[in-house]
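Remarks on the structure that follows.
Note that one protein chain is taken out, while the other chains of the complex remain in position.
== subunit A ==
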Amino acid sequence: MLDVQKIRKDFPILNREVNSKPLVYLDNAATSQTPQQVIDVIVDYYQNYNANIHRGVHFLSQEATDKYEQARQKIQKHFNAEKSHEIIFTSGTTHGINLVANGFSSLLQKDDEILVSAMEHHSNIVPWQMLAERTGAVLKVIPMNEEGELIMDVFHDLLGAKTKLVFCNHISNALGTINPIKEIIDSAHNVGAAVLIDGAQAAPHIQADVQALDVDFYTVSAHKMCGPTGVGVLYGKEEWLNKLPPYQGGGEMIAEVTFEKTTYADLPHKFEAGTPNICGGIAFGAALDYMNSIGFQKIAAYEHELLKYATEQLLSIEGLRIYGTAQEKTSVISFNIEGVHPYDIGTILDKLGIAVRTGHHCAQPIMDFYKIPGTVRASFCFYNTKEEVDVLVEGVKRARNMLL
């Protein structure tokens, strides 16, 4: 069993007070907190070996390059990618999605079909809409049911010879639903379509094996898994990454440049124009080390228990409804109280030192589906405790009494 009190000591920010109350941080689906072990790596980088990589002859440059490439290998190993050059460093999930969407604009033709799930984050809708506009391809939506699960029968009906791409999140940020991505990937492959899975919400909870999934693209952000903001990776199968044109031009991504013609560097550098977030990449590797030292199975088991406890406790509050009641879900609870605006609840909870997210969670189509302006979302990490769930429940009760 996971020793949560020991783990909490690793996160200095958890000792903070907010509005004169001990911080109860339940906005982990937006960003997770950073353990001292990762903070130390960031400080060490700037104190000891800050240098530009892949081009210096000097000692520090070599040291920074080695550490950066070691981080890439750690990430490769974590996600079980076959080759390290299939791991492209990005600024985060949104960057990874845009990289792929942009690349496909030269591969799609008019009337080709793109399938996207109804529970996507705006970052996994807008780039495809832009792609559809550029290419004349058609965007089709895989619908969801009241529980917040994809209606797979309709998905299978939508798949056809014209389907070229399927995009879906592994886990919904607004609802916590774990989508059946293996079924989606296999079915899409049967009609020759490529699949991109947005793993931003899944990566902190589930260790995805990209080879076992046979997924074409999988993209994640470091800051949701105890790493720093502004860095993430895109995994892409080598054959697909070779097919896609470069996304941005610049230094680092070229082999030879003349004014007549430029030849591009090999993978992964073809997609890594400019000086990357070197420190961020190295710290991402350290964050994975940290999470793996706890163990993803232990994390999942503990978070499942927290989710179960929090769900039961919250449902004991009169008029409270949870959105997203899928059989398979992670530790995200989106809820509203009848007759109360989520923003009001969030404001009162903030005064009590409890950090939650309110609003549409960048997933307006889901809010439209339920015909609500938004929800209050509490999202739990392995450093949260049952005592914090109790504080949340008391806070929600207090807000309800004040607001109704």
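Rule of thumb we're sticking to: a contact is a pair of C-beta atoms (placed from the backbone, for glycine too) under 8 Å apart; a residue touches a chain by one contact, two chains touch by 3 or more; residues count from 1.
Methods note: contacts and distances are computed from a predicted model.
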Worksheet, complete the sentence: Record lookup, UniProt, unshown chain, options "SufE family protein", "Aldehyde dehydrogenase family protein", "Glutamate/aspartate import permease protein GltK" or "ABC transporter substrate-binding protein" -> protein name "SufE family protein"
Worksheet item: Which of these, A:N19, A:N50, A:Q109 or A:Q211, touches the one chain of the complex that we don't see?
Response: A:N19
Worksheet, complete the sentence: The one of A:H189, A:H304, A:R321 or A:H341 in touch with the missing chain is A:H341
Fill in: Residue numbers in subunit A that touch the chain omitted from display
19, 340-341, 343-344, 347-348, 351, 358-359, 373-374, 402-403
